[in-house]
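Structure below; questions to follow.
One protein chain is absent from this view; the other protein chains keep their places.
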Amino acid sequence: MSAHPSTLYSETVLAHNRAPKNCGSLVDATHHGVAENAMCGDHLKLSFRVHGNVIAAAMFDGDSCAITTASASMLTEALRGASPARIAELREEMLMMFRAGPLARDDFAAFADLCHHPARQRCALLPFDAAIAALQTKE
Amino acid sequence: MSAHPSTLYSETVLAHNRAPKNCGSLVDATHHGVAENAMCGDHLKLSFRVHGNVIAAAMFDGDSCAITTASASMLTEALRGASPARIAELREEMLMMFRAGPLARDDFAAFADLCHHPARQRCALLPFDAAIAALQTKE
Amino acid sequence: MSRIDDIDAIRAEFPQLARIIHGKPLVYFDNANTAQKPHAVIAAVSGYFSEHNGNVARAVHTLGEEATSLYEGARDKLMRFVGARSREEIVLTRGTTESINLVAYSFLRPTLKPGDEILVSRMEHHSNIVPWQLVAAETGAIVVPAPITDRGELDVDGMIALMNSRTRLVGLTHVSNALGTINPIKTIIDAAAARAIPTLIDGSQAAPHFKIDVAALNCDFYVLTGHKLFAPTGTGALIAKRAHLDAMPPFMGGGEMIRRVSFEGTSFNDPPHKFEPGTPNIAGFIGLGAAIDWLDAVGMDAIAARETHLRDVMLSALHEIPGLRLIGAARERAAVFSFVVDGAHAHDIATLLDQEGVAVRSGHHCTHPTMQFFGLPATVRASLSFYNTEAEIAAFVAALAKVRRMLA
Partner (left out) sequence: MSRIDDIDAIRAEFPQLARIIHGKPLVYFDNANTAQKPHAVIAAVSGYFSEHNGNVARAVHTLGEEATSLYEGARDKLMRFVGARSREEIVLTRGTTESINLVAYSFLRPTLKPGDEILVSRMEHHSNIVPWQLVAAETGAIVVPAPITDRGELDVDGMIALMNSRTRLVGLTHVSNALGTINPIKTIIDAAAARAIPTLIDGSQAAPHFKIDVAALNCDFYVLTGHKLFAPTGTGALIAKRAHLDAMPPFMGGGEMIRRVSFEGTSFNDPPHKFEPGTPNIAGFIGLGAAIDWLDAVGMDAIAARETHLRDVMLSALHEIPGLRLIGAARERAAVFSFVVDGAHAHDIATLLDQEGVAVRSGHHCTHPTMQFFGLPATVRASLSFYNTEAEIAAFVAALAKVRRMLA
């Protein structure tokens, strides 16, 4: 609640925003998903290719804020080589972090300060929601 | 607004309440009216007999609070010998008194303290409203 | 020892209770009308205005986020306070009246048909009658009154006997504001559920007095109003099963209840926000959150125990007053007492008691059908809260005696 200096726009987040990983459209994608942030109208597309039970590649697309872009960049990195079930786990870990602070081992610790910015949590979750939508809408 | 000691239940009001004038039903009435106080459910009937342009007699009936009873008692007294137009004038004077305090010459000065009891003003006005209703519903 | 045992300390937390009225210490026996507010609530409200004032759900700046987390925090507190299953079940409204209108308009109206019945008891507050009448008038449905007894108790078998295949909803007050009766709501909820009839419980007069557990009650809708719960007026809640809220169309449009608006078509937000149009009473709900914290700290069980004691003391005192007739003699009752006095009109008693510093309500208490049942236009109502004292009961009795001498 106190108006402490925020660490939300860390160098990690800003760097991902400046040069996001896996930005563009994925050829041979097996799954496509879209999610929308009602608060600002941002749309984010996320696609991935599953081989066996493993995500071989993931990419995202959309004109989003720095938080969404950095989150999408990190998520698409984290998904490579993971099983599709990992998406929901990662989302759950993110939600836990919003409530309880950074987890011991967490790829997304850069977003820990979102616990102080509830209105922006949706921005970081958007790529996860697009990925979950992608799981459902197989092409 | 300040919680000053009230003079509403003055000896005048209490005496009229104990032994109201003109309480009962009027034989040969030319006009009958009823009014209801939504706040407590009280009904008041008021009748009078007009000869020429003069109220010859007025009586009221009903099981009301002390303020309504005293007001009805005084009003029926005041109306005897008056013209029917006097009813609206007296009502207007009462309303002015609620806003501005007692008038120089006023039969109903006993109700002056109602300016501090807005929720009870309707009680004092009830007989006037019954009288005005009576003017309209001639028998 | 519970905090409530030091009643002077508790009373000192309510600034209003120290007021002098017409030269006499205030005896506030109008708690069923609205409750007084502890310092904690007043401070939460002014603290919000002076420190965190911002709008909710709309801004990403610090003030907006602070306001949102205080406001949404109140929803969480209320959820725990009434034992709801999830925060999505808590729609924040202006009060009981709006909560019931919301159910009438959004839950019932879209599917009400001529001949459908809405069953409510004859001891309901107007707010649990008129909203149903409005939608019934529009659709040809009927509002059916369930009988009550001369003791002012619900005729339970009578109400159950009126449940039938046309009954679309059963509405019942948990505690009667006019009579003090505590209704056996669980019996009615279960009987209705056995017939697949949804139930709405009006908890306005219950929540301030004892622990509520909506999940255990298993009613479809439970409604309450904040100002009787020591919070500001203009706050309240509809607590509803999630499935109903999902299925119900929105009631009022605008503000945060939408997802996306266009002239081609508009989509709506999820519950509870779907039912919260426009900027809400933020300070009021922050006050409600503070009131719940305060009540939790004192303990609803301690409050209930103290009120039971005060109720018994008051009941004995009233029984000893000659010419005073209690209206309603329910075996399960709260510390709410309606009465009439021989030869003295309810309004005169209330105004004259006020001259003695005693605040009671007179009138029909927004329960015309209950008053009609007892053949009375109006009663005097004395309603107590845990912060009242035996000394105040004695002062009330003395004041009433004085008033009667004046009117004799």
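So that you can tell them apart, the chains are marked A, B and C in the order they are listed, and the count of residues begins at 1 in each.
Here is the rule we use: a contact is a pair of C-beta atoms (placed from the backbone, for glycine too) under 8 Å apart; a residue touches a chain by one contact, two chains touch by 3 or more.
It should be emphasised that the depicted structure is a prediction, and the values quoted were computed from it without experimental measurement.
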Options C:H125, C:R168, C:H209 or C:R333, residue touching the unrepresented chain: C:H125
Residue, one of A:C23, A:M39 or A:A133, that touches the chain absent here: A:M39
Footprint left on subunit C by the chain that the document does not show: 15-16, 19, 21-22, 26, 28, 30, 33-34, 36-37, 41-42, 45-46, 49-51, 53-55, 58-64, 94-98, 100-101, 104, 122, 125-134, 143-145, 225, 227, 232-234, 250, 252-258, 260-263, 266, 277-284, 347, 350-351, 353-354, 358-363, 366, 368-369, 372
Where the missing chain touches subunit A, by residue: 3-6, 8-9, 14, 17, 39-42, 63-67, 117, 120, 123
Where the unshown chain meets subunit B, residue by residue: 1, 3, 38, 116-120
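Assume only the chains that are shown with their structure count from here on.
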Selected interface, A-C versus B-C, where C-beta contact pairs are more numerous: B-C
Averaged-CA centre spacing for the pair subunit B and subunit A, given as whole angstrom: 76
Approximate Å spacing (C-alpha centroids) for the pair subunit B, subunit C: 37
Rounded Å distance, subunit A centre to subunit C centre (Cα mean): 45
Set of subunit B residues in contact with two or more other chains: none
Junction residues of subunit C, two or more chains touched: none
